[in-house]
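Of the protein chains in this complex, one is absent; all others appear in place.
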Amino acid sequence: MGARTFVVVGGTSGLGLAAARLLVDEHRVAVLGDVPDEVATVVDELGCAGQICDVSSYEQVRDAFAEVVDRYDVIDGVAACASMWAGGDLAALSPERIRRAVEINALGTTYVFKEALHHLRRQGHGNLVYIGALAVTKPRPGIPIYRATKSYGSSLVESLAEAQHSNRIKVMELHPGPMPTRLQERVGDEFLDEIYALPEQVATEVVRLLLLAPDDLYVSGERVLRADGRW
Amino acid sequence: MGARTFVVVGGTSGLGLAAARLLVDEHRVAVLGDVPDEVATVVDELGCAGQICDVSSYEQVRDAFAEVVDRYDVIDGVAACASMWAGGDLAALSPERIRRAVEINALGTTYVFKEALHHLRRQGHGNLVYIGALAVTKPRPGIPIYRATKSYGSSLVESLAEAQHSNRIKVMELHPGPMPTRLQERVGDEFLDEIYALPEQVATEVVRLLLLAPDDLYVSGERVLRADGRW
Amino acid sequence: MGARTFVVVGGTSGLGLAAARLLVDEHRVAVLGDVPDEVATVVDELGCAGQICDVSSYEQVRDAFAEVVDRYDVIDGVAACASMWAGGDLAALSPERIRRAVEINALGTTYVFKEALHHLRRQGHGNLVYIGALAVTKPRPGIPIYRATKSYGSSLVESLAEAQHSNRIKVMELHPGPMPTRLQERVGDEFLDEIYALPEQVATEVVRLLLLAPDDLYVSGERVLRADGRW
Partner (left out) sequence: MGARTFVVVGGTSGLGLAAARLLVDEHRVAVLGDVPDEVATVVDELGCAGQICDVSSYEQVRDAFAEVVDRYDVIDGVAACASMWAGGDLAALSPERIRRAVEINALGTTYVFKEALHHLRRQGHGNLVYIGALAVTKPRPGIPIYRATKSYGSSLVESLAEAQHSNRIKVMELHPGPMPTRLQERVGDEFLDEIYALPEQVATEVVRLLLLAPDDLYVSGERVLRADGRW
């Protein structure tokens, strides 16, 4: 298979940017991000396409996907990397911050899946890779909201994978452990494990899943981490 | 322990109403619901207190709890039963319906937990019982959104239970199987198993958890169903 | 329902003994244990029936159940409490100790389920309650073998519950947190949490499940613990 077209939602920083960087030499890439300046910078740096898109708005998600299809006809894979951090005790989080985390991580992810699957099913093929979090595997008293939004996404992937009734449309997920991305810097260093994975390392796994062919096996549920034995 | 005070969020129909009915003879009960007429009817029928409250509005949740505390001083237990059904294929669900399901079931549940725990911690005791769903235990291609919102709630309960660092504030969950409530009637009979539990039967378990004393053991994660062997 | 007949496998100490004690005033009880002196002591103390039975021997399990049926005709419920502790690092455990833990906790549990279900299905009703462990909910580097045997049992319960195709034969499980039983004393105090449940407290939940009527709902998957907020 030659050059293909990939959409990286949340592709302007962290793991999404690292995945876009790995794809851009051989493939067509469109990054979606909600901050115009950041989208412009990445488009400039990588020479890829870019769309401004707040995933919590259905219209923006629909229009961003429609523009990619207008431009490239086919979408071969979508990486759903957009995510907002919301660490800290429930009592300490403002109602507005909770709402925003739920709107981006749960509602926005659903809209991205809805539009992505609409196009993949129309085409009859394509891959959807959701970036989950290792946090879903255990209760996390320190990050209840963030973990709950990731449990939502993971649950959605499991149900939607079964709903496709075809190997040609793969709905997959990958659970990274801690990475020193902007998402985590915001909450302070104390939350990072001493030993963590670099986004560049995890991005190779994201790309591996995006590049699976329609007749390849499903490969999903990967846990990818630099562990020091813990997960 | 004598008469105590309980808040039943989503107490105007289905399981919530059945739990309120069981509690009201011996305890003080406040039911919260988002439809004024329904709240009025239940207040009338049960002779309990009632508050109009759309759980997706933080202010309404905050004010409803504040009014209960104004009136009764102490809240001994909260049943989080408010839930919106959103069955059917992702492609068939409108963006607005998806948003509403996420706002009620995920965001609204978080606001209820935030306010409930604020008061329980201030008091130093009390029980919070979340009504999950057996649906979380397996992928459900036919109800991806509903299941994802319940996976969100279940994840939140697990994290918040650990975050209390005390046996005196119990954050618990109960997973009912199918019941013939209004929530399910809306989606059509075909979704109901032939054999299902009645809300009155499941309500006895909800009440059992609500009535646990501060020094009692945690009892959580119950799966309650009329099973015909399946779950 | 009046007096019924219950078999408590592993009923000579800890949680099993506590459950037998709660049942014996109103019901017929047979305790099964692998140490003749201990069985004799409990039979003496409680005035119940007793059978010597090493659960890792199919013949002994079969014969013990057959004798209970000979004596009482019907078995209304079985509590599967027999369990061997095997804490500590994999490197530190002897091959023989590992074998014994697997034979008692995995193989023996399977034989108990096989015989119990044989009789319950013949009768057309009855309850089987497996004592799992909260340890199954997270990786436990310090108790890999013990946890693996409990994961085995929990998996078996889930599959067998679905295999009955009837509400009248209930295969249920209960996951206690740490208790100061002989099972744990053997491994040293350092493994016990500071705050733990007493077997007498957890036994009330075991008995509650054993006493469910054929037409009652399934109630399963309970986590019962004195938590101090953790689990």
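To keep things simple, chains are lettered A, B and C as they appear, and every chain counts its residues starting from 1.
Quick note on the criterion: contacts are C-beta pairs under 8 Å (C-beta built on N, C-alpha and C of every residue); 3 or more make two chains touch, one makes a residue touch a chain.
If you're wondering where the values come from, they're calculated on a predicted model, not measured in any experiment.
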Using the document's definition of touch, tell me which of C:R4, C:R147, C:R168 or C:R226 contacts the absent chain. C:R147
Absent-chain contact - pick from C:V39, C:M84 or C:L117: C:L117
Residue-wise, where is chain C in contact with the chain that is not depicted? 58, 89-91, 93, 95, 98-99, 102-103, 106-107, 110-111, 113-114, 117-118, 121, 136, 139-145, 147-156, 158-163
For the chain that got dropped from the picture, name the residues of chain A it touches. 161-167, 169-170, 175, 177, 195, 197, 201-202, 205, 216-231
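One rule holds for everything that comes next: only the chains that are shown with their structure count from here on.
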Nearest-to-centre chain - CA centroid comparison: B
Compared with chain C, which chain's mean CA position is the farthest off? A
Just give me the whole-number Å value for how far the CA centre of chain A lies from that of chain B. 31
For chain A, residues contacting two or more additional chains: 139, 141
